[in-house]
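Single-structure report; data block below.
Of the protein chains in this complex, all but one are displayed in their positions.
Entry: subunit A
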Amino acid sequence: MTLATTAAHLTAHAPTAAAETHGFLSPTGVEIAFLLVGLVTFGAAIVTVTTRQLVHAALWLVVTLGGLAVEYLLLTAEFIAWVQVLIYVGSVVVLLLFGLMLTRAPIGRSPDADSGNRWAALTVAVAAAAALVWVVVDAFRTTWIDLDGPAAGSTEATGASLFQNWVLPFEALSVLLLAALVGAIVLSRKAKAGAATAAESTPAARSEKSPRSEKGPRSEKEGTS
């Protein structure tokens, strides 16, 4: 079926059928659960961007990402939910905590966690939120997701579509992940080690090697102080 006929089919049937079977003021159990988990998620996100304790921000981010995983489960996208738990809660937050520790983030309240333009940022964010929520609610007022029947995001459906229609982007993504891995290693190794190996490879520069290698820990210490 082409897109135009699908759209015509939707416009012909969806609002009337939806208005018959759904009501605004009679939410289903899934909607109530979605709303409650959404409130927890949104509150945790607010705390994440406003708390002054940096480690607490990372831990509230765990609550936010976990809440989003529950929302994915409520939307019957189970595979995405478990990927979210594994990658975000499992690795990204751990990476962020490592980053906080390695940059010597202060334990406890840090008074300069927010910059001076926070009121401008608050204005922009509230204006964007008001505009987006207004547009979204106005656009999808009469649209309902049908959650009955077979799950739309089961592992079987996701895997079939991923490996039937999305194989080439999937493989390209693996190359991108490899490039990111190599890039992160190159960025995070010390530049002095690269200079030392370059000096070792050329025998003429061997005499200059010793001051460089002695200078390494000094500038390192000075940089982190």
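Following the convention adopted for this analysis, a contact is a pair of C-beta atoms (placed from the backbone, for glycine too) under 8 Å apart; a residue touches a chain by one contact, two chains touch by 3 or more; residues count from 1.
By definition in this document, contacts and distances are computed from a predicted model.
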Hidden subunit of the complex - UniProt protein name among "ABC transporter permease", "Molybdopterin synthase catalytic subunit", "NADH-quinone oxidoreductase subunit K" or "RNA polymerase sigma factor": "NADH-quinone oxidoreductase subunit K"
Touch residues of subunit A, complete complex, unshown partner: 1, 6, 10, 14, 22, 27-28, 30-31, 34-35, 38, 41-42, 45-46, 48-49, 54, 57-58, 61, 64-65, 68, 71-72, 74-77, 79-80, 83-84, 87-88, 91-92, 95-96, 98-100, 102-105, 110, 112-118, 120-122, 124-126, 128-129, 132-133, 136-137, 140-141, 143-147, 149, 152-153, 157-158, 161-162, 165-166, 169-170, 173, 176-177, 180-181, 183-184, 187-188, 190, 211-212, 214-215, 218-220, 222-225
